[in-house]
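Comments concern the structure below.
Excluded from the complex is one protein chain; the other protein chains are retained at their positions.
Chain IDs A, B and C follow the sequence of writing; residue 1 opens each chain.
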Amino acid sequence: VREPLLSEKGEETVDVTDESPLPDDLTRDELTLPAPSEPEIARHYTRLSQMNWAIDAGPYPLGSCTMKYNPKFTEDVAADPNAAVHPDRSERSTQGNLELQYRLQEFLAEIGGMDAVTLQPPAGAAGELTGILVTKAYHEHHGNDRSEVVIPASAHGTNFATAATAGYDVVELPSGDDGRVDVEALEAAVGDDTAALMLTNPNTVGLFERDITEIADIVHDAGGLLYYDGANLNALLGRGRPGDMGFDVMHYNVHKTFATPHGGGGPGAGPVGVVDELAEFLPAPQVRENENVSGYERFEPDHTIGKVHGFTGNWLVLVKAYAYIARLGDEGLSDAAAKAVLNANYLAERIDLDVPHGPFHHEFAATAGERDAADVAKRMLDFGVHPPTTKWPEMVPEAMLTEPTEIEGQSSLDDLAEAFNLAYADTDEALDAAPGRTAASRIDQVSAARNPRLSWQALDGE
Amino acid sequence: VREPLLSEKGEETVDVTDESPLPDDLTRDELTLPAPSEPEIARHYTRLSQMNWAIDAGPYPLGSCTMKYNPKFTEDVAADPNAAVHPDRSERSTQGNLELQYRLQEFLAEIGGMDAVTLQPPAGAAGELTGILVTKAYHEHHGNDRSEVVIPASAHGTNFATAATAGYDVVELPSGDDGRVDVEALEAAVGDDTAALMLTNPNTVGLFERDITEIADIVHDAGGLLYYDGANLNALLGRGRPGDMGFDVMHYNVHKTFATPHGGGGPGAGPVGVVDELAEFLPAPQVRENENVSGYERFEPDHTIGKVHGFTGNWLVLVKAYAYIARLGDEGLSDAAAKAVLNANYLAERIDLDVPHGPFHHEFAATAGERDAADVAKRMLDFGVHPPTTKWPEMVPEAMLTEPTEIEGQSSLDDLAEAFNLAYADTDEALDAAPGRTAASRIDQVSAARNPRLSWQALDGE
Amino acid sequence: MSGTPYAPHTDDETAAMLSAVGVDDEEALFDIPPDVAFDGELGIEPRTEREIRAECSRIFGRNDDLTEFLGRGHYGHYVPSVVDHLSDRAEFLTSYTQYQPEISQGFLQALFEYQSLLVELTGLPVANCSMYDAATALGEAATLADRVRSTSGDVVLVPGQLREGKRAVLENYCDGADLTVESYPTTDGNADVDALADRVGDDVVMVYAENPTVRGCVEERLEAVGDVAADGDALFVLGSDVVSLAVLEEPASVGADVVVGEASALGLPTAYGMGLGIFACSDEFLRQVPGRLVGASEDADGDRAFTLTLQTREQHIRKERATSNICTNQAWVALRAAIHAATLGPAGLVDLANDCVREAAALADRLDEVRGATAPVHDRHHVREFAVRVDQPAAPIGEDLEAEGFAVHVVGEHLLQVCVTDLNADRTDELVAAFDEVI
Partner (left out) sequence: MSGTPYAPHTDDETAAMLSAVGVDDEEALFDIPPDVAFDGELGIEPRTEREIRAECSRIFGRNDDLTEFLGRGHYGHYVPSVVDHLSDRAEFLTSYTQYQPEISQGFLQALFEYQSLLVELTGLPVANCSMYDAATALGEAATLADRVRSTSGDVVLVPGQLREGKRAVLENYCDGADLTVESYPTTDGNADVDALADRVGDDVVMVYAENPTVRGCVEERLEAVGDVAADGDALFVLGSDVVSLAVLEEPASVGADVVVGEASALGLPTAYGMGLGIFACSDEFLRQVPGRLVGASEDADGDRAFTLTLQTREQHIRKERATSNICTNQAWVALRAAIHAATLGPAGLVDLANDCVREAAALADRLDEVRGATAPVHDRHHVREFAVRVDQPAAPIGEDLEAEGFAVHVVGEHLLQVCVTDLNADRTDELVAAFDEVI
């Protein structure tokens, strides 16, 4: 059963020139849009929602995405009308929001082992860009014109794009045989031009970079900085802090690690933490205590890079992250990591697919071997679960990158393993025909890209 | 796909004697219940909800049930924490709640053409009982010991049960050939023992009792009172008021007429309106303006029947009803009736089933003729709609009592008509096998009743 | 556009539909004789949803912001956020009674689980899927007693200490069943079992007791009450609430035939008295139960499925011979209670109940130290609440406490009643100080 487009339920055209107090030459002529009644709207979106997987529907083990349960109460906290103020309000009149920002900065700094944190970046990638721009400002401030960022081949694609967006050349570092950074290759790659090494730890197949101290020394000795991609921070909560490992700058994905809802693609938030030496380059404004008036104030770091978001970032998301961290506390955070790692290991134990690298932490990259990982994934849909990330990272052939997070229990993991195993063992025909039990059958992505139709206007007359 | 019972996801037993500060002989020994985590709870109830039809999913044309869209904002109004006070609070400290109660009383009195209204009855049936107890108190107060309540055969079963609960004998009035009250039969049935005639108007096949003035005279001449069953009030909003037709007492189904959500069976609310002569018998407390302190106060009607609910009734529901009525206002109310009647007539026009009686208003009883109405209904499920009320009222053979309400638009009604017609024209085999496209296939009601298993405890060991 | 906000009809649609029906306007479809038609104005001004939200917010803002130490049948406990978020899902909130079980499995299963929760808490094998509240459930219990014990008499015995409003509701149900409500005495907050035994005779069809009582006292001789009722062939109806049942003696084990009471202490925040009535009973009375029952069955594929069952008890089938006139009940509130119970689990529920015992004892001890106040009045264990005797008149003290920002019950000339739960336990210091201040 398909739900019609809103436009197919009836559009209305309004003559704008008739209605507007503006002179006709400053207005458009008309506007044509759907004009549904509220009951129709309620049904439309209710039905659409019923055609959508969600963490509240079942497991969502996308590797590197950390799809946790989003505690409902955090929604209520974020909906507080007292928090809904305009960003241009005075410090004096917004002490509440400033206090929450400050508290969250402190939480995050403590968790990451960092000295200062900005909450402004509105997503993980924006956090990366912020971190790299801070890095760049740092080098420029010290008269170093460095042109390269070194990134392991297994890193998230975002790292590469971020470095490029910041104007750096990317030096891709091939993975070592054990799936980790090859220290010799790193030594060869790093030099006077190295602005930073961007590293995910545990990396994208869940392996901790055991040589992290040596890696940090190599980068630092060359005058570079060490950037921590926070996507996999869930594995380390309360057990290892990037700051303690030699990282100079990092971003946090609060919509991963700190359980804020992902909302079908966003909004997230990507706060950035830095060590003392980098704090003066953070975006403006930062928030600090003002001892004189026993309150909070905004300030501009001395050599700030300026702004990375028009205002203060994704505020509602940040509030939810604060509430989540406060709910867990020390023990909750470190046990979240423990259970996330236990779950990944238990699930890997239960599936028939090979997992080439280990010991992994919160996620693992199984290989579908001779099967097509994407087909296996489609077949998993028929068994009532969401499949893992497929065909990435490339160092594992036909990878199925799986991250159950701490929220699944044993029976849920057993169900997930069964779906893995049934799909993996199924016939080629069954895999080709999959999915067969979903609202839509296999969707043709090639023709979508070849003949892009990106609006209902584009569908008109079809 | 079935969702396991919560108990099947793991129970826990707590030793109560160990834990309790009470002496062991005053406590139970242990308590065994499920102990799911919050993510498991969220998934359990999310999945359950996905197995449930609702007005936000599509048409719900149950005759006599008036399933309207429940405006979302009324939920927000009812959730106001300032309104969440204890019922034993002083008048002085709860002027807000008293004001809203008073305002709603006034709205309802105006809409019904009544002089006084109590909000206390927590549902329509409770409203009926209240109204009949008020009637009884009135007669007793005037030294009349009347023993009978007259009820048309086509009336809601609740009327009969209510009269019996109040201690009355029921005199059932057969329907006239035209589906309305047979005035001669009424004259014959009414007499010195008649406490009241309970009437639904429009009646349960949507027909207005054209002879209402004569009917009222007959009942009043015999010393009886005229009771208005408010189930079908949606047809009359702003166009006819029970008080103007000679009714002395009535209940309102706010979860029908005034769009408060039905919540899968309740809570509703069944305020009762009466003419002046009956006001002194209403339940206590009532709310009135207190001119002296320019506020509101509770008072006990002189000859109150006492109470029909432990406290003030279903408060949250009443608040939503207030918000709905205020949203519509005069024009919205009377146009709601107009559109409800138009929709019923349009739908009846579009279906292939015969509708024996007319002119009907907001609902009609089509007949499935040679087909089994319940089977036709089950087949309609397969076409993605909720079927009408079936096999009732009995005056129409194989009745399908249909009430689309005003919230459906033309295309929605066309879809509904198509489902009607496809099901009605389908083969016997198809009807027997229906439903075939729903999560559960036809459910065996006979064995459910023959071998009642009413708890998960009763399923243990099966 | 429609003149009513929630109808989707455009003018064109309305015209097309009128034409299909064959009339010129909607008026023509109404068959109301002119002499009874209404063409006046109701005088209700329509408002936008934003205006109504602002208006109601202003109105409710006129309630004073008091810290409530109130109970006596309506209790506030913290309701976890997940209860709101899940119960507000439109598939639950905007659904109707489950007349088509094939597309209503979700709500049916939720209600089945709610029934199971009550079965566990009461020890009785049958629990319906809700009554309006404790008072109406008690009234229905009396009509059940009338039906099953009708040969033996017409008296319903209730404790002398009983919430007045609850008794008033009971009397209305008894009125229709020609039953008479009489009190039996209490002694120091508990049933006077000897006096009760003296009273119970052939004319008594039902004995009602509460645990905890309206004064918050744990009833210590329930089994004896049950024995007295059984000896007199009277139905033993026990009143309680869903939280207390987690720790107090299991009703089945003391011989209760029926359990009534409130389940709204779970799932519902303080709601001006809105409730959720419990009705549970022994198998013997299965076909006499008022209200709806959800049962397990199978579908045509042999899979487990749920459905409303034993509907022949109900008014829409049996009419005046139904076990009750109830149809619309409190299903959605029952759903909320079930979700709340799930969030607590048995350990959380027992903790909550035990805290109700501990907090009441602790607060009573502290108020007892206030000069001019004695607490608890009854030398019993208490759940949540207890009576306080004050040397001065109670009513002015109640008013003075209100002026200090606290609401307590005034239950007698020199009697107050105070209720403490997780919601106000952090304000007991202030309450004690206020008592000190005003007495």
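Following the convention adopted for this analysis, a residue touches a chain if its C-beta (ideal position, glycine included) is under 8 Å from a C-beta of that chain, and two chains touch if they have at least 3 such contacts.
Please read all numbers here as calculations on a predicted model, not as lab measurements.
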{"item": "Neighbouring shown chains of the undisplayed chain, as defined at the top", "value": "A, B, C"}
{"item": "Among A:245, A:395 or A:416, residue touching the chain not depicted", "value": "A:245"}
{"item": "Chain not shown, touching residues in subunit B", "value": "10, 12, 35-40, 42, 46, 71-73, 75-76"}
{"item": "Absent-chain interface as seen on subunit C, which is shown", "value": "49-50, 53, 78, 80-81, 85, 88-90"}
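Quick note on the criterion: only the chains that are shown with their structure count from here on.
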{"item": "Starting at subunit A, fewest touch steps before arriving at subunit B", "value": "1"}
{"item": "Where subunit A and subunit C are represented by their mean Cα positions, the distance between them in whole Å", "value": "46"}
{"item": "Multi-chain contact residues (two or more partners), subunit B", "value": "38, 42, 46-47, 50, 54-57, 69, 71, 407, 409"}
{"item": "Residues of subunit C touching at least two other chains", "value": "2, 5-8, 80, 82, 85-86, 90"}
